Structures are given as C-alpha cells and as structure tokens.
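Structure first, then comments.
Removed from the display is one protein chain of the complex; every other protein chain stays in position.
Showing chain A:
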C-alpha cells in the first residue's frame, strides 16, 4: 500500500517536472523570438513578481480574488456542477455591496464592513440561485445558463453605473462615487494595496480542507458519480446542486466586494477583470484541492504582475503572461487526459 503511494507520488512528480520543462522551453522560445534573452527576461519576471515589497504585495493582491473564486467553485466542480458563472456572481456581489454601503446611513467601519460583506455574499448567492434552481429542477445545462448570465451581469453593471449608482461628478468612464473611507477593507501591509481580505483565503482553504474530511464532503463526491446512492444517503439532487451553486456564488460575490472595498475603492465596469474565469482555471489547475488552488492562484498572479516588470525591463510584451497561462492550462489538460488513460 505504502509502496504504491510513494510510487504514485514519484510518477506524479516526474509528470509535473516534464510539464514544467515543456512549458519553460516553449516560453523561452517565444521570449527569444520577441528579441530578448530568455534568462534576462526570467530574471525581470521574477523581480517583477517578488523583487520588492510593493511588487510582492501586488502579486498577492491579484492572487487573493483568484484564490477565493477558485476555492468557491471547488465544491461545485467536485460535485459535477460545472458552473462558469463566477464572473457574473462576482459582478453581482460587487454591485450589491456597493449599493448596500451607499444606502446605509451609518459611519462606523464595523457596520459598513459587515453591510458590504453581506451585500457581496448575498449578491453572489442570489445571482447563482437562478441557474442553480434551473439545473436542479428543470435540467437546464448550467454551463450555458451561467455563461449567458455573465453577459447579463456585465451589461446590467454598466446600466447601474450610468444610472442608480453613477458618480455625481462627471467621469470619463462610468463608475460609482468613491466609497466612504469608513467602508474600506483595512490595509494589511502599510504602503501597499494588500488588504485584510487575504485572511478569507486562509479561512476558506482551511475550512474546505476540513470539509473534505467530513461525511458531507464525501457525500458530494458520491453525488458526482452516483446520484441515486447520494439520494439514499440524504443528499438529493436539488440540495447538492443548489448548495454548490450558492457556495460558489457567495465566494465570488465576496471577491467582488473585496475588489471594490479593498482594492479599487469604487465600483467600475471591469471590476471582474478576468477574475471570474481565472478563478475557475485556478481551481482546475490546483487539482480541485484547497492547497493546490492557493498555489495555482499565486502562480497565476505572479505571472501577471511579473510580466509587467518584464515588459518594462525587456522588450517582451506583458501579453506573454496570458500566453503562458494558456500554455499551463493546455499542459495540465494533456496531463490529466494521460493520467485518466493510464489509470
């Protein structure tokens, strides 16, 4: 038994190393084609992501919402509910928390932070409830419904920012008025944009690690492959599907509130900024395990911020980060396929 496990770890490690080598070779070739020395570019990338206190904080600022969204969709994906609606839920959470903060006539940070948090979670949950109910009771394909709801959320946000939530002052792009100082998530690291929202990542990851070891965690796994058996064990389809959706929505909405109240301090049209999809990718990349998801979001974030540094230091465009992220996914997907076949 133990022999089999260590054997599994060894092949797993070899697989990861092989994937990393392929990735490094392809990216190095692209950098070289762009006219830069791959080693120098790598140095610039690492520096851009971790080199200074501020840069490291920026990497974490990007990683936090990715990790929260990724951890949030983890149970759904494990359950076999393929929600890709995190983008819309994040927008709904951001919008509702902003509306809540502006409509509460209080000035104490405790009240405003609670209200903002509630708005984010509630907004995300409400926006996830519709596709959840549709999937649970009328078998509407959740991939399609959540994808389309993302568009609706995006346009609704623009309408909100041009109407009910528009800033009083004229702005070049539609945006809300700046959030009151007392409603902002406090800074975690002086002089950077890193905020206390990072604590949610730790809480969520730890909570999910515990959950996976509970009876409930196992039942959702049973549901993924064996609906009837799960129903006999007390987990019906409506419950499995709707709770998965609600959890994904709540966390995406939470990330939305944090982007507004922790980072931008205002609601703006591109509040999602690819975080919704990025989070789902990170969840898959992290092997649907909490630690893996946290690591994967750190890596994705480091690539994004590091590429900015690389663009400044060398002639390589920052878009290389997106290319690299795509390549990582492709390699992981191939790896998963092969694993399935050899299993």
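Please note the rule applied: a contact is a pair of C-beta atoms (placed from the backbone, for glycine too) under 8 Å apart; a residue touches a chain by one contact, two chains touch by 3 or more; residues count from 1.
As a working rule, contacts and distances are computed from a predicted model.
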{"item": "Chain not present in the shown complex, as UniProt names it (candidates \"Cell division protein FtsX\", \"ABC transporter domain-containing protein\", \"Peptide/nickel transport system permease protein\" or \"Sulfite reductase (NADPH)\")", "value": "\"ABC transporter domain-containing protein\""}
{"item": "Touch criterion as defined above, residue of A:141, A:214 or A:315 at the omitted chain", "value": "A:214"}
{"item": "Sole residue of A:94, A:160, A:194 or A:222 that reaches the chain not shown, by the stated touch rule", "value": "A:222"}
{"item": "Chain A residues that touch the omitted chain in the full complex", "value": "1, 210, 213-216, 218, 221-222, 225-226, 228-229, 231-234, 236"}
